[in-house]
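One protein chain omitted, others in place.
Let's look at chain A:
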């Protein structure tokens, strides 16, 4: 045997350390705070929420920055994830209490019974010019009708981008069936657009501003206009099980998010200030981009529209009564 005693000791030591790491990580996920008589009688005062590195997630950061959660007796730890699908297992496993996600993905997961959904608070709605179908300066695409037979990128196939655009195309006498969608990751949109793999680009902020100023791109259509005006995009969701256990915590969370949105309505500064905390948008860009609308109340009627369009597109196996998934709106 060539392995000396030190080497053997090292191997055993490593194995023991790994064992300890494995135990400590699995232990932390099972520990759940027992209901206690804490401030305001909340079932749980410390919650973890998964967010996305996008402007839409801003309300939770504003609520932290402006101490709105603190006022409710809540301590919220945000956890930035790369994409919402990464957060769904975290929610199901109980690693996080709630997550920020787009309704189309969430309704699909609910429909497939991957999770029993509960909407804690509405998050963002598309504002005019926050989303845009754009063409390069030398492109033959001039009007919405020119989009027929053309290729457009989407982040994920069969998601809210397609859903909203379909309605707007119909309203503009364009046949939605004649649009070819390709899935292009955020990072690859610009290269594939310049390289001609897509004819028109489906952009969100801050890329709309960047493409307009640096490439002279032209806006062809606003996917959040007409029938899809103020289209609800994303919200804060959890599972029905979590909600049933923590109704007071859920209500406190909802109040803080709504209060943040009220602050954000007329004050760009509070939003711009938190963007560098979780996005890659610097202060200069933050001053010029178009923000989405942040919802200061919950409205089952406008959310029902999303579920109905999804059913129409056959993305759902059966109708969803959105109101039954929503928390009663509480006032702060």
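As a working rule, a contact is a pair of C-beta atoms (placed from the backbone, for glycine too) under 8 Å apart; a residue touches a chain by one contact, two chains touch by 3 or more; residues count from 1.
Note that in this section contacts and distances are computed from a predicted model.
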Revision key, fill the gap. Given "Pyruvate dehydrogenase E1 component subunit alpha", "Fe-S oxidoreductase", "HprK-related kinase A" or "ABC transporter permease", the protein name in the UniProt record of the chain not shown would be "ABC transporter permease"
Check your understanding: Which one touches the absent chain: A:43, A:95, A:129 or A:146?
Key -> A:95
Study note, to complete from the structure: Missing-chain contact, candidates A:187, A:266 or A:324, resolves to A:187
Review point. Touching the left-out chain: which of A:98, A:201, A:281 or A:306?
Key: A:281
Revision key, fill the gap. Chain A positions in touch with the non-displayed chain are 1-2, 11, 14-15, 18, 21-22, 25-26, 29, 53, 79-82, 85-86, 89-90, 92-93, 95, 186-187, 190-191, 206-207, 210, 214, 280-281, 285
